[in-house]
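Before we start, here is the structure in question, set down as structure tokens.
What you see is the complex with one protein chain gone and the rest in place.
Presenting subunit A:
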Amino acid sequence: MQKKLILDSNLLSITLDRLCQQLIEIHDDFEDSVILGMQPRGVFLADIIHEKLEAAIGKKIHYGQLDTTFYRDDFRRRETPVAANSTNVPFIIEEKNVILIDDVLYTGRSVRAALDAMIAFGRPKKVELLTMVNRKYTRELPIEADYVGIEVNTMDSQKVLVELEAQGHKSNKIWLINKEEK
């Protein structure tokens, strides 16, 4: 299978704007809402969304980065262990509406681990999930996103590759590739 572009820079920008508008519709001035970007790749998207939201509503929004490495249920079953990334949640999420942000929703295991990791910072009132790419029919756990950039039908042999300028790429693009292809 050829490397297939599923979101180019222009469409990705429009999608991000649309996701931010959806968030504002639900969370209004974000008085009781916080954003948590999921390490490692979700934080790049979360950075952009956080910046756009603050610019749109004209006030600061609590924003943290959450690492789920120590909460994964497949740590001893993987070929190579996942490297731990930093967690930075300098606020209590007790009774807050938490928006978890990740780039790709695949099996749902990262999100399950994130829910577990998040509890260390308090008991949230409500948790929502935002993902840029929702890989359909691949879920291993009953987890779905509240806000989705794009839905794609994928097979196990395929991989979604998110390239962002913030990660050092020339432009923002999202590809669908075969796993063996780089």
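Throughout what follows, contacts are C-beta pairs under 8 Å (C-beta built on N, C-alpha and C of every residue); 3 or more make two chains touch, one makes a residue touch a chain; residues count from 1.
Please note the rule applied: contacts and distances are computed from a predicted model.
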Omitted chain (choose from "Probable glycine dehydrogenase (decarboxylating) subunit 1", "Stage II sporulation protein M", "Aspartate carbamoyltransferase" or "3-isopropylmalate dehydratase") - UniProt protein name: "Aspartate carbamoyltransferase"
Residue of A:Asp47, A:Asp116, A:Asp146 or A:Glu163 touching the missing chain in the full complex: A:Asp116
Contact residue for the chain not shown (choose from A:Thr15, A:Asn85 or A:Asn178): A:Asn85
Chain not shown: contacting residue from A:Tyr71, A:Tyr106 or A:Tyr147: A:Tyr71
Missing-chain contacts mapped onto subunit A: 67, 69-71, 75-76, 80-87, 92, 116-117, 119-122
